[in-house]
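Here the complex is missing a single protein chain, while all its other protein chains stay put.
Presenting chain A:
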Amino acid sequence: MTVLRINGEDHDVDVPPDMPLLWVLRDVIGLTGTKFGCGIAQCGACTVHLAGKPVRSCQLPVSVIGGNEITTIEAIGGTPEGKRVQEAWLALDVVQCGYCQSGQIMSAAALLAQTPQPTDADIDAAMSGNICRCATYVRIREGIHQAASGRPLGLQVIVDGERP
């Protein structure tokens, strides 16, 4: 039995030590908000936080997690950065098909927690490991700026007739 602390709750799971966390989250515990994308830590869709840092859960064996706190998309709204990111995401309609967005939001929240006012270059560098098949990158960047500054951006500006 392994005990994993996920979103503030302890979960006893009976899984092999080399099982990646993503399988435990989705198939064993039933937290399906985190998505399977490539399976080789190349696309970012499965990003969760381990001790506050973004990790790719598809390549993270449960044996290396230990007592570290895991946060998934289901609970990221409970953190100040996660809440602001989710609000900005809705305001800007960042999402298109949505498959990658759990991972995008987890990476964006981690960036803001570490760098509260990121530049475009910061966003590009920190978000480059999260791939979006619908190419919502421009809105992702705006969403992060909006979550950081609290000022509305993008199409909202045109509708409101207000300059950022």
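By definition in this document, a contact is a pair of C-beta atoms (placed from the backbone, for glycine too) under 8 Å apart; a residue touches a chain by one contact, two chains touch by 3 or more; residues count from 1.
Keep in mind that, in the parts below, contacts and distances are computed from a predicted model.
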item	value
Omitted chain, identified by the protein name its UniProt record gives, among "Cu2+-exporting ATPase", "Anti-sigma regulatory factor", "Glycolate oxidase iron-sulfur subunit" or "Cytochrome c"	"Cytochrome c"
Candidates A:Thr79, A:Gln114 or A:Ser149 - the one touching the absent chain	A:Gln114
Touch with the omitted chain, as defined above, among A:Thr32, A:Gln59 or A:Gln156	A:Gln59
Residues in chain A touching the chain absent from view	16-18, 40-42, 44, 53-56, 59-61, 63-64, 110-111, 114-115, 118, 122, 124-126, 128-130
